[in-house]
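The complex is shown incomplete by one protein chain, all other protein chains being positioned as in the whole.
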């Protein structure tokens, strides 16, 4: 190369390594939107110097800010090699960049001790990062648990011993608690007591009711207004977006520090407001935000989108780990449900991070019982093979509800997206919160929070329990059973019948309200409401089975295993199976769900019932629609997500999908020599493609390489400004050696260094199933199509998604992003 | 096409759909070796008719036997699309075939009810197959457990109540057992009692000693002789080969029915002979054999090498699941250690199969204690953070031992492979068995089987135990502790000191003997010996720590958590951690190992100690050599295995790796028209490549497609024999339309249908790291290299492996297979 | 060192013969946490104590009231700070910035659907004083939030 300096950073001097790098660092997470959000408008139009500044800022966001001058591995031109917002990354290019970087460090490490230390610290930085992510997420989850618990109780009253205690901790040391009312103590005052001084009577009830509604409205209003004011990206569950981001999409600011703060704060508010939502999905988002922010501390991850996504996959595991106290389940959740590219190294690291997070959370001990979740249960009562029948029934229920929920929720969200309903997000949240509070207060099972409800339903009745659900008739001779203080099967008493009615009403209410709650503009998870629905259904079925067994324990079915006096049916187990079935129906998880439930209960005995229920649930739900709630939301929003689970079923060929179509004008290509800067610019201006193939000549159409529009524009603009003699008539040269030019011609612009010399190609006869596989497995953004060595066209990820939508009789224009 | 019938099965009539299809079916599993095992000799040389027969038999082995005539998805010519022995499959081609098949069935299912039923049964056949694999493997594992337990005890004596009872079951109902000697009962007679009538004294000891050696020699002789006579593939652990097979290699007969029978039988013999080996690795092989044999029942899996490998991945999970009673651990083992292509569907299915197998095994109840493994333990004693230090020490020990073991074992195996030692496999086994028996009888900890030893070491001492390891000095006041019957920390007594000395000797012995045992020509797993070594070391350290704490419980370290009378150190836990560390050092498993250990103990509490130890162990061992024992054996044997865990570190380009090299003659190519049958044949004869690119013309070198040597030869030979007028002067035509020929020319041979129209290409500038990634992720066999649209060369998997060997300064000729 | 009010031993005794169920709550240390110490006064005569105690379940529990206090106070102060800042941005900021050039882009953006970045604001923000730099950063951040708000709330492109 005659001018090697050009391509390797001769413009570095132009960039001010000023002291505002710090400021840039601060701003890294909250990423700026320098370029417009769609790529059909060229981002470079407002003068070159500003543009240079703009791109350098983008590079800063990508993390190349402070160390730009010291690191020789830097991109040759600032901005080249970065991505625009709402675009998809090229996994191959990113991974290749990382390998180059790694190779450089390894080579250097042989030269000096400092470099050796640097290479060692580089190798361990991944583990350190994981440790930090685990610590931070665990601490945040602990804070969220404590605050949410307190805020939920604030709806009912206040503690006089210290306003920061929730109801349970207020009565922690009280001796006034009785066997029937375990949490009543004088230190805890309901709002009626505080305001009117009376704790009983209809007036006090009305005051409490009103205060409950007031606080619910207050909390939900605060939640939605904070989201709207500071971080609109903090709303919703976050899992669909994280799935898309992990598959390579870029949404700047989605995992930034403001999103983190606001999501953490408003999640507590939303959960405490009594809305039918959980904190599990948002916790995954929170963990991913932590990971993304901590990534900026390490050069290796700051600069590489692919490496960062590995960390984010691990963070998703951390989120579930702290949400359910299930480190292994979290890792499998990340593997099965969220992640796109999950190498083994990430498996190890996410396991490590999940463990660290679980331990941090345990040491915070948010519930005061050394457990990570409120609804941890530990039973070891056996189950009988005959019981598989009701478990499968629960699976069918879960599958049906899952399918129905997805359809209803998507229809509702579509309504919100397309009609004027979407213009009043704040009012919507307030109306739903008011409705929820109004309807849920009278029923004690809806009044309590979702986790408490699940905890109560999972719990098995023993003599020690006094809840309504354990309102069995007392047998005549209690003390005869001696040491055994378990409750053998007994007839249901009036308390239990009341509880069953209330539960049935709660079931209907939860099923309705969750449909319109999920998708509102507050942080909202789906796990807890789904599990609550399933747990209620399961408990109802369990109690029913129990009574059936009690009244018919001589019948053929129960004879063998259900002798009188034996504890043969565990309603709590049914609740657990039901919860798993409903959650499975909604999310279509299988293995990870079973493992999560198994870690919740600590018993390997129940794997088979859980597996039977989740499998049935998945199959039943799949019969109504192949996609889970997250995929449905991804599709609703038109994210560029290539589902790795689904096979491409159709027999189309690459030539059917590629652009240009048969009727279209031919593909816009650059030639490796002979085009002038002006011609290139007008070609780029007149089209909106994000990249251009480079060919030997337009007659032969033999492919040389591929140039991205963004890189091309940045390079030309920089060259025009900085390089002497580059005018519109200068030739653009992509060859290795400059061709002979006439003596009076202006100097050529050499751009080989921004050209991708190894573009992916397939032949026109390649079946689309293979092409889709290549895109999925390698994480491509585009692929060129050749016929007998000649360039024919191009297939982008968007083309494939559009084609798939068309094949499924959906609107191909629903795919919005590249 | 003018002659569409030609390419789609016009020769089907030639194949006899005779009643010996049954016979073929029987022979399917024990696959024949029709072609020679190296590909440099063309397989087609002995006349055309016989060849046709031969290939049809090969097709039968691949499973297309019985239903060949009814299935229209059949390959156009029998033999086309199959693979030779010791070759690598093309994943893309196989998966594409399966998708075609699926599409066909789906399309048909809309036409008739029968076809719909067929499509449904096809969809569920995967699950059914998994059920069968689980049942069969579980049953086999149960049989192996029972037989091995009995045979091990036969070395010591015989039961008079029924010769089929082992020692424990012989004394199952006996009342004569005492607290000290728990398994002594009159029904069980040692050989000395049976032969001489005396049970005590030096003479009886000598008789027992001799009988022990006799049986050990007998069993090992039987094992090696059966392996040699009936199924040489049944020897060894099997995991390296299964890894290679799962990555796409073909070893016909390796998973056949004779291998299954012989491996099952000889595994029991080998384990009972007292050799330092375990049954876990071979159980994986056994499960894979089951899966492969059962695959033949389902068309979907019989015909497709890629689909079959999915089932085999699940079977590997099943193997570990029954070996350790750890279904989740098994799935993770398959994912982390064995599998190459592991889609989510396989995850679910392998989990299901692993569960079924574990339940089958549990219902067989081989140990009479409702547990799946002998060394199941259940402790819940807490551990303290300070103890992490000894755990990490154990990790370091495990890592060092792992690295040392791998080096020593590989050196020994290389010796066996290259020197005359390898010519006496039977004598080698006998010598090692005699040595093992001779040295292990005097020491009670080596005399017992590996699983029993581990079980004893894992066990925590309570008052109920009477083993030597629990020989603590009795405290003065036993009964004061009341309900608590655990053994609080106490000074070691003379019994324990004896045990410690014996354990130390056993440790040295096991470490030595395992090195020369693993790799002998009997079925041999490595898990149990590694775990035994680690467990001994851990127990020693644990007892040491315990005594340290006892004598220094006022020192700074122990003060906070180890008050007098409290049970603060659990030597059993140390044994467990040590076992995990050593196993981790040898195999380099991490997550799956932790999960297996956690399922063995049933307690989530110990995840952190286990994780700390395995991670340390892996890091320490990796510092001495990156590869685990299985990868080391794969490399020793030169299997074509492209390690998915390792990154390709070097900066070579595709052009550096491709053939022809710079000095070589140009690439042998076919042109799409213009070559005669004779020219093609002489080109094929004169080279030994397994495939040829087809180009437009030899001047332009523009790529059209790729033809496999095997397909080409079969097609030409068939055409010469069956098609009128095909002579050596006939033109071979690869184009879609026949070019105009002179009127007197013989009819052309049209071969477009055997040409792969979508060969993979990369450009010459593609970095090798990207190319390696493509090969790995897509499972390619070869890839063509182009420059500016012209064909330059070809890269095969073997080329890549050779290049990687060269880069690592190893002998590139060690890669033997394609 | 756990403080006095952070440990408790809680025994739940179910109904037994004619005695109703009871809950006993003492702040005892772990080793004293058993029925015989905690249940006081013993409601049954001496020979029944053992049977009664077998039915009771005693659990030792710990908490950290400081963690709770600190967490709740931090949480409330963050919420309060955010609310104040929001009010400031809503009410005070427009007033004091009435003639500030920074408000210009804000108004512009609300008009045009396709917002164009305004690099001059950031280049102006590269001023010398700390205040100016902070203000520049704040300005950029406000624009991002506005853009996010438009994407999510108005155009419903993401997260709906």
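Which chain is which? They are A, B and C, in the order written, and residues in each are numbered from 1.
The rule is short, and it goes like this: contacts are C-beta pairs under 8 Å (C-beta built on N, C-alpha and C of every residue); 3 or more make two chains touch, one makes a residue touch a chain.
These numbers come from a predicted model, not from an experiment.
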Omitted chain's touching partners, listed by label: B
Option touching the unshown chain, where B:138, B:519, B:534 or B:640 are the choices: B:519
Selected from B:422, B:494, B:660 or B:725 as touching the chain missing from the view: B:422
Touch list for subunit B against the chain that is not drawn: 16, 18, 20, 23, 26-27, 30-38, 41, 45-46, 50-51, 53-54, 57, 142-143, 146-147, 150, 162-166, 169, 172-175, 177-180, 182, 222, 225-226, 228-233, 235-236, 241, 251, 253, 258, 261-262, 265, 268-269, 364-365, 368-370, 413, 416-418, 422-423, 425, 462-464, 466, 474, 478-479, 482-483, 485, 519, 521, 636-637, 816
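Just so it is clear, only the chains that are shown with their structure count from here on.
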Chain centre separation in whole Å, for subunit B relative to subunit A (CA means): 36
Subunit A and subunit C, separation of their C-alpha mean positions in angstrom: 21
Touching two or more other chains - residues of subunit C: none
Numbers and ranges of subunit A residues touching at least 2 other chains: none
